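Missing here: one protein chain of the complex. Every other protein chain is in place.
Up next is chain A:
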Amino acid sequence: MQQVTEIDWDILAPELIIMIACALLVILDLVLPSMISRRWIGLFSLVAVVTAGVWIVTQFGHSPVALLENTYRLTPVTLIWKLILLSGTFLVLLISLGEDQEEFAPNSGEYYYLLLAAVLGGMFMVSSADLITLYVGLELFSLSSYVLVGIRKRRGDSNEAAWKYVVLGGMSSAFILYGMSFLYGLSGSTNLANIQQYIVKAQGTYDWIIYLSFFLMIVGFGFKLASAPFHTWVPDVYQGAATPITSFLSVVSKSLAFALLFIMIGVFDGIDEGWESIFLPTLMIMAALSMIIGNTAALRQKNMKRLMAYSSIAQAGYILIPIATLNKLYFPSTFFYLFVYLFMTIGAFAVIMLVMRQEKNEDMKAFAGLHQRSPWLALAMTIFLISLAGIPLTAGFFGKMLIIMGALGMEHLWLIVIMVITTIVSYYYYFSIIRQMYFRKANTTRRIRTSWPIGIAISMSAIATIGFGVFPEWILNLVESLLFK
């Protein structure tokens, strides 16, 4: 057995950086006198996230390593997941730093180190090949995000959101754990590679146990992915949480859930019979339901955050297609779409946050005449929205094209038809926001105040959304060079 002292700490460095930063900030928050703004803590965590991200980039091309019997592993795939998580957290931290509303939580240090703890759990989760690390990492992430949702405790809607999130989140974790326990019971091992080998041997005799375990886990994953039919919590929680946290949930939490789905799908991979006839169709139905329910329910929303919540349910449906059809392109297309989704979603939430803060109104009408008041913000929002809708020249378009191309190869035409139709439906609500911004008269002529961190976040997201749309090969080459070297 490998000894702890023999570990090459270089490999664990990104996690260690975040862990140390988190611990230091807890102490710093305690020692610093109360006059000093807690924004410094936010700045420090931003530095930690960037350092960890840069370290991960330097690890590109590292040969795969497994530590301590696979409780931790470093492979190209884990590096990409971690890069997605850290980029999302980076942007969320930036827009949190720009929020200076009195009642908002970033004035407290806890907000930042809980965010760091959440991403730390996520990083451990994606890089584990063992059920125990997987679950502990997942719970660290979930627990921190429950607190983050409820951190604005003087607001009723925030409390309601946190309560719903913690109850349903706890239930979904229980479902995942129950499913995992059957796998452990069958194979007698928590190691994913051992479980996979055992499942291949056990099919025929223990088929039903394997299916039961799969379905239990799918219920839990469906919740974490915010995909239909497990989506009912999404609008309330997204509306009640502070906007940076909403974007964190809709980007980082969703990416993490996809990572979990990928890892567990890999375990069930060896099964011949259930694979084609049961597992993949289940995922396809989830994808189809998410697209239909998300896009049609979004049509009726007037509240911006609820609209984005339903849009995020629909997007989860699109991202589920590559894994549900399991085509040749499924790795590159999922990663591409998640990267792009990250930028356009956080960008859109940042603009929504700015407008809502000034107008004290979460309604779509708050966007009326934004074009006359702050033309740059209106332009950025338009870029994000047309990318979410999937109009050519944006990254969202290319992402959707990759998904459709991949699914076409597998002859799942009905899924593509649903995707195209629901995408067209989604044009209606995305464009109604654009219509508000450009063709409605503003009530006031006041400009929207922007602060530098939000400005940076919005412009980075806008540049990325256009840039990856015009040069999609940047991401694709990166993914390919990592995966198929």
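To be clear about the criterion, a contact is a pair of C-beta atoms (placed from the backbone, for glycine too) under 8 Å apart; a residue touches a chain by one contact, two chains touch by 3 or more; residues count from 1.
Here is the rule we use: contacts and distances are computed from a predicted model.
Remark: of the listed names "Branched-chain amino acid ABC transporter permease", "ATP synthase subunit b", "NADH-quinone oxidoreductase subunit J" or "Ferredoxin", the one matching the undisplayed chain in UniProt is "NADH-quinone oxidoreductase subunit J". Annotation: of A:212, A:285, A:442 or A:483, A:212 touches the absent chain (contact as defined above). Of the listed positions A:3, A:63 or A:277, the one in contact with the omitted chain in the full complex is A:3. Touching the missing chain, out of A:76, A:121 or A:169, is residue A:121. Residues 1-4, 19, 22, 26, 67-69, 71-72, 102, 108, 110, 113-114, 117, 120-121, 124, 128, 130, 132-133, 136-137, 139-140, 143-144, 146-147, 150-151, 153-154, 205-206, 208-209, 212 of chain A touch the missing chain (whole complex, contact as defined above).
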